[in-house]
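Before I ask anything, here is the structure I am working with.
A protein chain is absent from this complex, but the other protein chains hold their places.
Labels run A, B and C following the written order; every chain starts at residue 1.
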Amino acid sequence: MTITALFFASYADVFGRSQLEMEVPTGSTVADLLRQLHALDPERRLPPAPLVAVNERYARHDQVLRPGDEVAVIPPVAGG
Amino acid sequence: MTITALFFASYADVFGRSQLEMEVPTGSTVADLLRQLHALDPERRLPPAPLVAVNERYARHDQVLRPGDEVAVIPPVAGG
Amino acid sequence: MRAAIVVTPLDPSAVLAEIAGVANGASLLFVGTVRDVNDGRAVSGIEYTTYQSMAVRELEGIVAEAASRFGTSDVVVEHRVGQLTLGEASVVIGVAHPHRAEAYEASRFIIEELKRRVPIWKREEYVDGSREWVDPTATRAEAAR
Partner (left out) sequence: MRAAIVVTPLDPSAVLAEIAGVANGASLLFVGTVRDVNDGRAVSGIEYTTYQSMAVRELEGIVAEAASRFGTSDVVVEHRVGQLTLGEASVVIGVAHPHRAEAYEASRFIIEELKRRVPIWKREEYVDGSREWVDPTATRAEAAR
């Protein structure tokens, strides 16, 4: 199934883009998706366990993904 | 010696005026002045130990007065 | 820093502009206004009176103490006296500081000290036509019951 990964701020710099369509096996979790992303980041600039939001809500890494989910990888926030 | 007593808000209502020139013996304290004021308030609307300021500073009742002192009798403040 | 007792309407935006500065990351503006109900009674207006010279002295002391205690000179307090109607501002407190925690603490310190010791009084006017001097010590005693 296809998942949309979103990258912001310093993480967009890591991947050189702000969005990536990714193919993952059915039943994959957030952690599975993160493993694929870490494989794309040989310099290990993405932390081992970054904050993640699925469809605009903060999510645990064991959350099971569904087709079309929008998974945002969230750097430490710095609003205000 | 002559002391100027000032009354504000509800205390001005008690004495029907906002200012009173009072004669007190040399060496009198704030407490002595208050005794004279209580004598002018037979209905006891002035509390037994009101807040007092001498020359614009909060003062204790044992403070000795000097000629020309301005003694303000201060109702509970309600600014803001 | 500055403290004043005035008889004209307060201008919160002007106070906000006055405390601004590029060294500050946080500006906090407190505006106290006349509200329509107090202790369950319908209020129509408030008359504020003051012992002006002492009130200015006390306010200036509070502002100076806040400035030294919390580390900023960008502090302005204005209190209005005279006849105020519903919704009008009776007091404006502006504090700006490099950091927000100190801005909040300084602002709160100033309003609490102001209410504790600045010689200002208010007579509330009620919708039923009566009016009364407000005694916060009596209110607190009742609230504690």
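A few remarks follow.
Everything below uses one rule, namely that contacts are C-beta pairs under 8 Å (C-beta built on N, C-alpha and C of every residue); 3 or more make two chains touch, one makes a residue touch a chain.
Computed from a predicted model, the values in this text were never measured in an experiment.
Of the chains displayed, those contacted by the omitted chain across the entire assembly are A, C. Among the residues C:6, C:20 or C:127, only C:20 touches the chain that is left out of the figure.
Contacts to the hidden chain, counted on chain A, fall at residues 6, 8-10, 13, 53, 56-58, 72, 74-80. Seen across the whole complex, the unshown chain contacts chain C at 12-13, 16, 20-37, 86-87, 98, 100, 103-104, 107-108, 111.
Rule of thumb we're sticking to: only the chains that are shown with their structure count from here on.
Chains B-C form the pair with the most C-beta pairs in contact. In this assembly, the chain whose C-alpha centre lies farthest from chain C is A. The distance from the centre of chain A to the centre of chain C, each centre being the mean of the chain's C-alpha atoms, comes to 49 Å. Work out the mean CA point of chain B and of chain C, and you get 26 Å between them. Between the CA-based centres of chain A and chain B the separation comes to 73 Å, rounded to the whole angstrom.
Chain contacts: chain A has no residue touching two or more partner chains.
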